[in-house]
Each structure stands twice: as structure tokens, then as C-alpha cells.
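Everything below concerns the one structure shown next.
As you look at this complex, bear in mind that one protein chain is not there, while each of the others sits in place.
After this line comes chain A, so read on.
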Amino acid sequence: MAVLVIADHDGVNLRDTTNKTVTAAAKLGEVDILVVGQGAKAVADAAAAIAGVRKVLLAESAELAKTLAEAVEAVVVPLAAGYDAVLAPATMDGKNYMPRIAARLDVAPISDIIEVVSADTFVRPIYAGNALETVQSSDGKKVITVRPTAFDAAGTGGSAAIETIAGADAARTDFIGEELVKSDRPELGAAKIIVSGGRAMGSAEEFHAIMDPLADKLGAAVGASRAAVDAGYAPNDYQVGQTGKVVAPGLYIAIGISGAIQHLAGMKDSKVIVAINKDADAPIFQVADYGIVGDYKTVVPELMTALG
């Protein structure tokens, strides 16, 4: 079987989510990687270095620079004829264009898989992660998004050839602009430690005053509950949960987060979970490996001291 993986990148750097998707794809067959973008040669080079990759296809155009769904579709659909499966990580980008591609190919997309059982059978979470569904696809071609936290990253050391293919444009949607959150901390999806804050923080100033020093001390990324994001304490991009980011770091510290179903959906596969909450009955304690019942205002400073 031949499998096409659509690379996830920021225009310059290949994201780790791509390597994780390659691990899932390699269970299905021989892997080629497609890089869409503009000025993305460095990304294609990085993709070519992933171990086990057969070749890298590089498609560049202005429309592809922002991975608009219509433009990505126009590149992938003709290419799909030569592949048995097309995979992308279940990032906001992948979720945006993959179902569009599936509909064009008249196949049922399989979203956010966490396990490859066989070439046509996959496991995916449903109902906010409260159930796992094993599905078998009867479609000749599979269109799949992969939950990156469920797979290890493929290593490097490969030296695949890079082939340039035509880009595409899609004039019916125009890119107007973007506002990206600037951060020197690790990316939420790739962080080994995440400290996450909830509504208890009360204000954006308090959120940052508590969370930032702790994150810096631990070299951690900062996350937030939906309540904290809705209240404006943290940017949307920080949201961990069913509708935000799904993370699975080595250590997740939930501070002032009650642990609603929707939040747990985004972090309950973390290796070690710590909860700091003054409500001893908060649902977060049911999934926490270590819990401290207490006010974060006293516990977090003590934690800073204890960390030395």
C-alpha cells in the first residue's frame, strides 16, 4: 500500500505532529509526505529526513502559504489517485481540509484515530473520550486524521528525494490576516510538562502572575480551561479540552480547574496528573495521580519554593 501524509508546519519548521502521523501511516504501507506551502523548502528537507519516508512532494503557491482548504484540496485530490490512504495530523489545519478532501473522493473520513488495528480498522474516541469506537472502513481509499498524542514520533536519519509538483490556487477565499500568540514557552501539543489554570484565577493578571513563573520554573507550556479562556484570562489557543487542544504530556498540573467532562477529554491521557483545588470533591481529583486540597494562592508559591 502507498500512503500520503500531509505535513504540518509553520512555513519554516516541520512540526513534530508530522513525525507522529508518519508512525501511524507506516503501519499502513509505504509513506510519501506532501508539503504544501510557499517558500517551504526547509520543511521539505526536514520531511525528507524522517526515517522510512519514500519521497517528499513539495507544492508551493501563494494560496497554499496559508493552507486554505480549497487550495489544499485542489492539490491533494488529483494526487490521491496514486494512494490507498491519505493521512494528516488532527490539528486545526488537518481538521479543516481533510473532510473536504474525503467528500471530493466520496469516502467517509475517519477522524482523530488513536490506534491502527489493521489496514482498514481504526480506533477513535467519541463522546468527549468517554467511549472508544473501533471502525472498519469499506472505502477503497482511506482519509484519516491522526491524534498526534497517541503515536510516538518517527525518528530522523532518512534521505528521501524531494519532487516539486504544481501548486494550486483557489480564488474564492482570500487570506486577510492573522494574529498569532507569541510565546517563548514550549508548544502546548509538544510540551513535556503543562501547567493549566482555570476560572479560579479571577483575572488575566492573576492568571499570568500565578501560571507564568511556575511554567518558567518547570520549562512547561501553559494551558487553560474553557472557563478561563471564556473569561478572557488566557488566549483561546491555550484551551485544553474536547474542543480545544488534546494533550498528553508527561506531567499535567491542573490549578483551579474543576475537571468538567470536556476538559478531561483533552488531558486524561497525560502520564502523571496533579490537581490543586480547594474543593475536595472536584471531579479533577478522580483522574489526578497526586492531589492537593488547598487554595492555589498558597499552594503555588509553596510549590515554587519546594522546587527550589
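Definition applied: contacts are C-beta pairs under 8 Å (C-beta built on N, C-alpha and C of every residue); 3 or more make two chains touch, one makes a residue touch a chain; residues count from 1.
Methods note: contacts and distances are computed from a predicted model.
Peer 1: So which of "Cytochrome d ubiquinol oxidase subunit II", "Electron transfer flavoprotein subunit beta", "Light-independent protochlorophyllide reductase subunit B" or "Gliding motility protein" is the UniProt name of the chain that got left out?
Peer 2: "Electron transfer flavoprotein subunit beta"
Peer 1: Out of A:107, A:146, A:221 or A:240, which touches the unshown chain?
Peer 2: A:107
Peer 1: Quick one: which of A:13, A:130 or A:164 touches the chain that's been left out?
Peer 2: Reading the full complex, the residue touching the unseen chain is A:130.
Peer 1: Going by the contact rule already stated, which one of A:56, A:215, A:257 or A:274 would touch the omitted chain in the full complex?
Peer 2: Here the residue in touch with the unshown chain is A:274.
Peer 1: Name, in rising order, the residues on chain A that touch the hidden chain in the full complex.
Peer 2: So the residues of chain A touching the missing chain come out as 10, 66, 68-70, 73, 91-93, 95-104, 106-112, 121, 125-139, 170, 172-181, 189, 193, 218, 226, 229-230, 235-237, 242-243, 245, 250-251, 261-262, 268, 271-274, 280, 285, 287-293, 299, 302-303, 305-307.
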